[in-house]
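Removed from the display is one protein chain of the complex; every other protein chain stays in position.
All chains are identified by letter, namely A, B, C, D and E, in their written order; residue positions are counted from 1 within each chain.
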Amino acid sequence: MKLKVIMPITSNVFNEEIKEEVKHYVGSNDSLDVENLNYGPASIESEFDEAMAVPDILNKVKKAQAEGFDGVVIDCFGDPGVNAARELVDIPVCGGFEPAMQIALGLGKNIGIVTVLPNVVSMIQDLISKMGIEKRVKSIRYVNIPVLDLGDKQKLEDELFNQSLEAIKSDHVHVIVLGCTGMMGMAHNLMRRLKEAGYDVPVVDPAFAAVTMVRSYVQMGLKHSRLTYMTPPVKPYSWWGN
Amino acid sequence: MKLKVIMPITSNVFNEEIKEEVKHYVGSNDSLDVENLNYGPASIESEFDEAMAVPDILNKVKKAQAEGFDGVVIDCFGDPGVNAARELVDIPVCGGFEPAMQIALGLGKNIGIVTVLPNVVSMIQDLISKMGIEKRVKSIRYVNIPVLDLGDKQKLEDELFNQSLEAIKSDHVHVIVLGCTGMMGMAHNLMRRLKEAGYDVPVVDPAFAAVTMVRSYVQMGLKHSRLTYMTPPVKPYSWWGN
Amino acid sequence: MKLKVIMPITSNVFNEEIKEEVKHYVGSNDSLDVENLNYGPASIESEFDEAMAVPDILNKVKKAQAEGFDGVVIDCFGDPGVNAARELVDIPVCGGFEPAMQIALGLGKNIGIVTVLPNVVSMIQDLISKMGIEKRVKSIRYVNIPVLDLGDKQKLEDELFNQSLEAIKSDHVHVIVLGCTGMMGMAHNLMRRLKEAGYDVPVVDPAFAAVTMVRSYVQMGLKHSRLTYMTPPVKPYSWWGN
Amino acid sequence: MKLKVIMPITSNVFNEEIKEEVKHYVGSNDSLDVENLNYGPASIESEFDEAMAVPDILNKVKKAQAEGFDGVVIDCFGDPGVNAARELVDIPVCGGFEPAMQIALGLGKNIGIVTVLPNVVSMIQDLISKMGIEKRVKSIRYVNIPVLDLGDKQKLEDELFNQSLEAIKSDHVHVIVLGCTGMMGMAHNLMRRLKEAGYDVPVVDPAFAAVTMVRSYVQMGLKHSRLTYMTPPVKPYSWWGN
Amino acid sequence: MKLKVIMPITSNVFNEEIKEEVKHYVGSNDSLDVENLNYGPASIESEFDEAMAVPDILNKVKKAQAEGFDGVVIDCFGDPGVNAARELVDIPVCGGFEPAMQIALGLGKNIGIVTVLPNVVSMIQDLISKMGIEKRVKSIRYVNIPVLDLGDKQKLEDELFNQSLEAIKSDHVHVIVLGCTGMMGMAHNLMRRLKEAGYDVPVVDPAFAAVTMVRSYVQMGLKHSRLTYMTPPVKPYSWWGN
Partner (left out) sequence: MKLKVIMPITSNVFNEEIKEEVKHYVGSNDSLDVENLNYGPASIESEFDEAMAVPDILNKVKKAQAEGFDGVVIDCFGDPGVNAARELVDIPVCGGFEPAMQIALGLGKNIGIVTVLPNVVSMIQDLISKMGIEKRVKSIRYVNIPVLDLGDKQKLEDELFNQSLEAIKSDHVHVIVLGCTGMMGMAHNLMRRLKEAGYDVPVVDPAFAAVTMVRSYVQMGLKHSRLTYMTPPVKPYSWWGN
């Protein structure tokens, strides 16, 4: 199985980490390729950032299909360009949000999301509404750390722990979903600390969830429905530099 | 009041029509400016088309604020780039969907949408979910005519009449919303024909609804909440040709 | 355009204020007429008060149509008699609730209402359910001031500020709707004070919203659907003093 | 137990029937009193009719409490004045809709209502929304017979049978609720005919349901919550003839 | 009327109490029979306990019908085996949850449940979802007392009072439902104490509610719909000791 991970930002700070973690997780039989954007934002923390990332994401998705990849992960919790990408290609494409919620829906009743900044909370509310799972998500909290500062792992872990604890105690949450694909390597430590604090709850890492769901679709021989994601009608497009 | 209408496609086939209709409606006191995209699709009929339209829409919105416009209409029923635009500027910005539904919500209980192509039905379902008004929309139908063929006004009117009638009879619809801003000039004829057929129902034109809502916000001294649409954090962007 | 504002109470304490404010807002081209009830309660603060107000409201609405008015505002946040009135006449009729929520729906994701007394909170819950927008309204709070004591403007403004702040901080509200049409003249000051406190959020005045929506319907040539609001079957009625 | 049935219309055509049926059902220990309106409509088939019935309904409810009745039924499927009445008195008050749905909710998953005229369908949709049971009601149909023509029992039964059959076959309905309190004496015949047609489904008569629920509240020592139905603040009212 | 109460546990600590209370309530005309399980758990506080109780519950229900009982109460708030039982017999069968909620739905807008242990909160969430009344239930709290320790009536009453007060003040609850059928004899004292504390709210006892609803169905000549609860297809079953 050949998987393409599109890191939908121009910064490559997360590339090695995702490679390593997925390698550890996926094992040796799969080929994994990580690719950054040429054009777009350094990080995604707003609808504006998403809008600026999507055109080049779509280029990379088309290229991935042309190069024979079996599936694509667009590695961002906001699922930028996922629907448009599914219109364009015949291989499974996932972002981080939908797979993380698919996994979480089977692990417990009340789900809470802990994300990076207040700026993306309304965007996550929209994703929840579009997915039609409002009844299951009880809490959206944030650690208030910008994406490109997530490298301070200790600070991140402490803030995730604090916010998760608050979600459990105040918002009656039973399952934690990490609300940013840049929070790699946090899930298992966080689960351990929450268990030590008396709360034996699962924590879902959206990057792992994304890879897991794409691999599942490929193994099951499934791809996205063409009745939801129809092929775009042919027409002229004009673009910068063309 | 100075209003900017961004026609979010590279084709200018709708420009004169929107100018004339809004002039007729708005009267002589307002200044109205219509502007096409330099970069993007010839028409919007998919999520891919929307994605390709949004970056230049956002350029035009920022320019409109810089040039002193009081409000902006992004003239497409899919509301492309509306949320991102609201993050960027401090003047009211509306697409076609949200205002049309706001108007329709006050006119009758069961709302039906008649749009152009099956391709955009799932996109409209998403817009309805995001707006949180699923309980009010009973039907999404389409005339099966591509956007750039809407110029055949008689065919369009006949198909709108047929689909509206079906929505009323089979889906218990009380209010019709035209599901494309390219369906200008249809609403009043359609209302008349439906009334002659025994159904005295309102028909909402989304382009008029958009201009109406933006003007209302300006008159009421209101703009979008900065708690929903926060200013994007500053960061580097790279782009074609820059 | 000739608009009738029915002040659905026997007290005339709000008449001058609404005239002046709407004049300031609407400009000189419209004619505006304000009329009190002959029979009914001194103020509306319960379902009982509403029930006692509605029969004479309906008389005034029929008279307004007979006298050639283009639209009617029933100036109360509880929308008393609005549906019955729409059954009776062929001109647009609005109360305060529905238009305020229509306006608010386009301004931000999470809406909060601040009203007068705890007595009307359940009534507002019913209005929200009937409108089908439960997903968007996160908070109903009250200043605990009876309607006829709203004349103490400083106390009202302070309590509105306190409750709005609480709605924003505790209930995650992004847009404030004033939950009584007697709270005229508050919206802009309140917006300013909230902005100074760090929250740049819109505040919707329901009386303005009502006038705005009725005017919009008239300008767009729209009235309420006869499939929702059918003409009442003819039958005998007996009444006091007839 | 002393029960008051308020027949909320000026016509007395249903009085004997309700007395007899309830006597048959309730047995000999209860006292039952039926009372018409002095002021109001001859029948209730619109929101306008309801509005004209409510003031005298409220008079009768207050009188019933003063005369020592233990509970009150407002005998109409539209629940006219029920909420206002609960604000006024400390004894249980029910209309026909809420009790019929309470009974139906325990009898099967998908509920269908068959009412009199298309005019009241939107009113019933509002009642369903206010009760918060949208997920359970799959169908609202009507026999298209005015209330005061329900005396043609054979025609009524045949049309109820036809519409119930359609509700079962086309709308997946499992439980039928009769949508007018004037449909007395129909439920058991209708159940028998539906069972003979292969559908063993319960049919709920709203007048019986109303008497049943009021009696249950009295027996259980329960009355309506004063946190939902607060006592109206004291104030002046002016009224015809006073 | 002959009613069977199945106490779905092997312990008989509640038998006398239910007999006495129902006798006091139902009066002398009804025959009431209480029966424990031979096989199952000592109390029900988990989904596992429910699963172990259901097979013998179903035996007792079939026996009750064979012995000519008119209706059956399965006396547990979790409604264990209720749906399966309805498939098996043609007489009304109720547990404690559904009837308690049916009663509560007519008493006030916002409902709160106070149950025994945190273990059953998710089970109650499932029952609410299945009944489709999520919009009406605002709070699920617990006294943290195991079922078989409910005999300490003073401790139970105090904790119910504390949790009910919290539900009213913090969760905006208007109606309290006791979330365990072992909380007999609490409702009226609790109502009195809450009223003394300034909150005139009804408290629903689920055991009484269950008997009330079964009796109502019998009196109305209604039983459960065979389109929801179809007769199980005939097939071989193997069982312990058979």
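Everything below uses one rule, namely that contacts are C-beta pairs under 8 Å (C-beta built on N, C-alpha and C of every residue); 3 or more make two chains touch, one makes a residue touch a chain.
What you are looking at is a predicted structure, and each value in this text was computed from that prediction instead of being measured.
Every shown chain touched by the omitted chain in the complete complex is listed here: A, B, D, E. Among D:2, D:19, D:63 or D:135, only D:135 touches the chain that is left out of the view. The chain not displayed touches subunit E at residues 10, 38-43, 45-52, 54-55, 58, 81, 83-84, 87-88, 117-119, 122-123, 126, 129-130, 132, 146, 148, 228-230, 232-233, 235-241.
The chain not displayed touches subunit B at residues 122, 125, 129, 134. Seen across the whole complex, the unshown chain contacts subunit A at 25, 94, 98-99, 101-103, 105-110, 131-136, 168, 173-175, 188, 199-202, 204-205, 208-209, 212-213, 216-217, 219-229.
To be clear about the criterion, only the chains that are shown with their structure count from here on.
Minimum number of contact steps separating subunit A from subunit C: 1.
Among the remaining chains, those touching subunit B and also subunit D are C.
One rotation lays the C-alpha atoms of subunit C on subunit E, and its angle is 120 degrees to the nearest 5.
The mean-CA centres of subunit B and subunit E are about 52 angstrom from one another, to the nearest whole unit. Centre-to-centre separation between subunit A and subunit B, using Cα means, comes to 30 Å. The set of subunit C residues that touch two or more partner chains comprises 109, 122, 129, 132, 134-135, 174, 228-229. If touching chains are joined by edges, the resulting network of the protein chains shown has some other shape, matching none of path, cycle, star or complete graph.
The complete set of chain-chain contacts reads A-B, A-C, A-E, B-C, B-D, C-D, C-E, D-E.
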